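Take a look at this one; I'll ask things after.
All protein chains but one are shown at their positions in the complex.
Then we have chain A:
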Amino acid sequence: MSKGRLRGDGFVAAIFLAPSLIGFSMLYLLPFLIGLYESFTDGTPGGSIVGLENYIELLRSGSFRKAAQNTLLFTGIGVPILIALSLTLAVLLNRVLYFRGWIRTSIMLPLVVPVVSVVTVWQILFDWNGSLNAWFDRVGRARVDWMQSYWSMSIIAVMYVWKNIGYNMILFLAGLQSIPRDYYETASLEGAGRLYRFRHITLVYLSPTMFFVLLISVINSFKVFRETYLLAGDYPYDRLYMLQHYMNNMFFSLNVQKLTAAATLMFGCILLLVSGLLRVERQFREFTD
């Protein structure tokens, strides 16, 4: 599309965008800009600019570093695991199966179940006196305090996968079905093995879907805070202390400067991630076109 055409529908576009833009700038953009400004001030009533001081202090703070590390670790490991599992599931479900519809529905159902409704189940499974430990005890192994150990993040990862695998699977299924069958047939005739076909046909043609799945999975990896919060409260085990805990606690201790600086840093990281993703996606699209 040329630049000239882009300018074409400006007036109509303004009308369609107006309701959204007004609310969006009031409730999302403006708050973000205020936060950005706050992060450079010293928080006194007059509010004088202190430059990067808040950021330096923030980066020195042990609890912030811990929170940032944990968030990075969880998103960095949880998202690839979730994507790998849901892709596997989609590839398997893309075959002719018995009860295919039932299986698909069951895997998607956790997506709509409210977190607070199943928190007790997780508790029963992973508590110190819980079922998992009961099974451990039965086979003669020492019990583990799951939520208060290095395991805690894996437990949260289980909940994350449980809730989100269905959504990703559905997206991948659609992506798989959009790949023309004869690509595979041609490749087979030319002697390409299963793995080769998966890497060079399936993965390549799934890349637009992959991009979308990645975005949604990252968003949802931040939402796991709710599970952690409901299971472990304001101050969970060290490994579970996420950036959202940090920001929440800064909010309640009225430390606006640290909170907004942390928020801005998080925004910066996500911006880097998204623009990196967009660049990769664009290259891929040119490649497949």
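Throughout what follows, contacts are C-beta pairs under 8 Å (C-beta built on N, C-alpha and C of every residue); 3 or more make two chains touch, one makes a residue touch a chain; residues count from 1.
Convention: contacts and distances are computed from a predicted model.
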| item | value |
| --- | --- |
| Chain not present in the shown complex, as UniProt names it (candidates "Acyl carrier protein", "Penicillin-binding protein 2", "Carbohydrate ABC transporter permease" or "Interferon-induced transmembrane protein") | "Carbohydrate ABC transporter permease" |
| Listed residues A:L93, A:A157 or A:A187, member touching the removed chain | A:L93 |
| Contact residue for the chain not shown (choose from A:W122, A:Y160 or A:Y241) | A:W122 |
| Per the touch definition above, residue among A:G10, A:P45 or A:G62 touching the missing chain | A:G10 |
| Residues in chain A touching the chain absent from view | 1, 5-10, 12-14, 16-17, 19-21, 23-24, 26-32, 34-35, 38, 89, 92-93, 95-100, 102-103, 105-125, 127-131, 133-134, 137, 143, 145, 162, 165-167, 170-171, 173-175, 178, 184, 208-209, 211-213, 215, 218-219, 222-223, 225-226, 229-230, 243-244, 247-248, 251, 256, 259-260, 263, 266-267, 270-271, 274, 278, 285 |
